[in-house]
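Selected chains from the complex are presented in situ; the others are not included.
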Amino acid sequence: MTKRPVLAVCHAVKRFGAVQALKGVGLEAYAGEVLALLGDNGAGKSTLIKCISGVHQLDEGEILIDGKPAALHSPAAARQAGIETVYQDLALFDNLTPAQNFFCGREIAYPAWLPRGMRFLNKAAMDREAAGIIDRLKVRLPKLDAPVALMSGGQRQAIAVARATVFARKIVILDEPTAALGLREARKVLDLIRQLRDEGNALILITHNMEHVVELADRAVVLRQGNKVGELRPTRQNQQELVSMIVGAER
Amino acid sequence: ENIKIGFITKFPVPFFATMEDGAKAYAAESGGLDIVFGQGASATDIEGQIALIESMVTQGVQGIAITPVDPTVATTLDKAIAQVVKVVLMDNSIPDWEGRTALATTNNYEAGRTAGGYLKTVLKDGDTLGILEGVPGVPALDERVDGMLAELSGVKVEIVGRGTTNCTEELGINVAEDILTANPGVTAIYSACGPAAAGAAQAIKNAKLDHHVILVGFDFCCGEAEAMEAGIEDASVAQFPFNMAKYGVEALVKSIKGEPVENLIDSGSALVTKDNMKDFM
Amino acid sequence: MTDSTERVREAKAGRIAALDTRSGARSVSLALALLGFGPLLILIALIAGASLLTPNFLKLGNISNIMAQTSVIAIVAIGQHLVILTRGIDLSVGANLALATVVGGLVFRVTDSTVLVMGAMLLSAVTVGAFNGIGYVYGRLPHAFIITLATLSICRGLALQFSVNHTTMRGMPDGIVALGSSEILGLPGSFFVVLGVAVLVLVMTKGMVWGRWIYAVGGKPESAVQMGIPVRPVLVSTYVLAGLCAGIGAIVLSARTQASSPLYGNLLELDTIAAVIIGGASFLGGRGHLGHALIGAVMIGVLRNALNLMNVNVFFQMIAIGAIILLAVEADVLRGHLEARTRALQATGAR
């Protein structure tokens, strides 16, 4: 832990009206590591990562990237800062095809000297790349030119995960990326996470699957009702400890 | 071979229906005349009337008698004239446009003065007047107000309210109510169209001011007769649409035949009061 | 980062908050109560402005005028509200109303029975509503916009075609005339008609199963199908009710004018939609309060009345109406934000 964290969140507080979703949470993510973010339903995991990815703004607290306070006023700013996110609700465009979804907001287009919106789409390049990526994830899609509204739950999730991993530069956040995936597809995503880690990215993984946590995570942070209740290095041995941390002493 | 002409009116109200009757009556009298009728959808349907003119030309009419909804149609009429189609205007003119063969009309400004003349006889200095305007931007309707005001200029009458009614009864009643509320002692109300006058009559009746407010309408249509019968409306200005159409079509046919016609034909207007109203029904 | 340090910190924050908001707390809840009034607050501001600017505004006679002038928009807006709740739109309400008055007027030529004339008006309006609903739903049309635009055109055409001389026909049976001139406690009879319809619809939407279904269908039609809600009948019913409201509006207008006309209700669709949207409903369905829609209708009425009273010129009236409606909606948006802010503040204070 002598390395400097790529991402540090300090005393994050977030309120929605009278509901306090985060009550002062802190965490650090390091390059080349997978950080698991755990907690019961409604613990505040998604809220926390939405604050990091610029969807919500913190009411109190601070987010540091590479040690410097970062102003993540919008998802665009967060993406600019190198934060790539797979949202729990997938954030897909139902009316667009998988390839169009992939590159939405980051189209391959030319000429470079024009402002971004004015550039011309290079559709062939995007279709080609998209096909390659989908192939790598071993997802079977019925048709590549149909809107994603018609795809199965798992197909949709695979598309969302693939999109984020392609553009990974520094920090990748995955909010329950394997929830709807089949066995093989889930395995592929785990492989991908490993690969992204090895490429030097800092990963934050939200999941309810303890197997995956033990297999992949270098550290785990546990939230409960908006509070951070623990942090440890998950192993087969302390898996039970982790579970009771998540679930809480009561019950 | 019959002469074929187009007859275009503004929008569906009895006034223009009467004009169509006049045209039909002329055709029946004179014989040898086919008339193609057309009508716009509303008081502001400029594009619709342009399309009508164009399709008349497509159908090969030799002349068009039209009540132009807006000066704008002049350009399209020019195109028609270029295809040797004669044009007679009815009801209102197109200012600064030289293309017409003739104009058959009530002089709205003069008719407005007729109304003003009546008001002059019943109003005195210090009295108040509310005005229900027609459709904003339609010259013929504006002239009715301008003419009335010009004739009234000698008397020091205060204009206490002016509202637009789009020539509808609904807005007529609303605006009249509001004028009566803001100025409970208002002496007179003048409406530039018939339906709005009928609405005003209703408002006056609801306010139980039947014999306190002088109401002068225009057109003598759409319920004004009943209001006058009931003693709520005091006067109105009637036009003669039947004659207007007859004179217009007559001039058009003459000019198609190559005969000379008068450029301006006045079909007249008249003041209607309870005494002579029977003559106009 | 243990629980105890956390608690100490919180306690401190709480004490400080308590110190400097002890008296503030009360004003916060007061502000909240005020802001919670919603669009009514904006309406009250509008009325206050109007009565400052023109002395006659708050006279009883004028208030009764406003009520009579607004009642048609308000009643028809109630129906429009139901349709918009289900993601629909009804452009035909104005023409439907006109056709209903014409039908009523024609029946009056034959009989002067109040019941028969009223019945004919309602029947005509409901038939048009049912045509809209059934055509939209069972014709599997992508949106109600087209069919209601089509019926707008058709109804207006029929009304013009069938009215005697294509124009206003005067006269209504005594019962209807009485409604127009009736006053109870100094308020016009039409006010009580609005009240009655509003209460009825409120009970139906908030208290009855059918109302819950309307919100469900508007919120997510696919889910409504999956949950076994009879989506199609529910949709049709909203158009039928929008038609019924147009019919009641027709009666109220005929009572006021003692006439029927194919030109009535011009642009009423825009007025009613505006009222509903000013009231905070959304074209995406499932959101909106009936009460707010009524407030929206009254806002439009108050505005027109006040401008007339102030003798503002016609052109400037158009400009002012546009600008003030816009300001009113924007004010309500800001009010909403302020309310959320204040609520969070209160929650923090209470902690």
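Chains: A, B and C, in written order; residue numbering restarts at 1 for each.
FYI, a contact is a pair of C-beta atoms (placed from the backbone, for glycine too) under 8 Å apart; a residue touches a chain by one contact, two chains touch by 3 or more.
These numbers were taken from a predicted model, which means no experiment stands behind them.
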Exercise. Please state how many copies of each chain type the whole complex in this structure file contains, using the displayed labels.
Key: A x2, B x1, C x2
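Everything below uses one rule, namely that only the chains that are shown with their structure count from here on.
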Quiz prompt | Each chain counted as touching chain A and chain C at once | solution = none
Self-check item: Centre-most chain, if every chain is reduced to its averaged C-alpha atoms
Solution: C
Exercise. Average the CA atoms of each chain to get its centre, and name the chain whose centre is farthest from that of chain C.
Key: A
Quiz item: If you average the CA atoms of chain A and of chain C, how many Å lie between those two points?
Solution: 45
Quiz item: How many angstrom lie between the CA centroids of chain B and chain C, rounded to a whole number?
Solution: 36
Exercise. Please report how many Å separate the Cα centroid of chain A from that of chain B, as a whole number.
Key: 72
Quiz item: When you check chain C against every other chain, which residues touch at least two of them?
Solution: none
Quiz item: Going by the touch rule set out above, which residues of chain A reach two or more other chains?
Solution: none
Exercise. Quick one: which bits of chain C touch chain A in the complex? Just the residue numbers, please.
Key: 1, 3, 6, 9, 340, 343-344, 346-348, 351
Quiz item: Given the complex with chain B, which residues does chain C contribute to the contact?
Solution: 54, 56, 59, 61-62, 65, 68-69, 160, 165-168, 170, 180-181, 253, 256-259, 261-266, 304-305, 308-311, 313-315, 317
Quiz item: Any idea which chain A residues touch chain C in the complex?
Solution: 15, 17-18, 20, 23-24, 26, 227-228
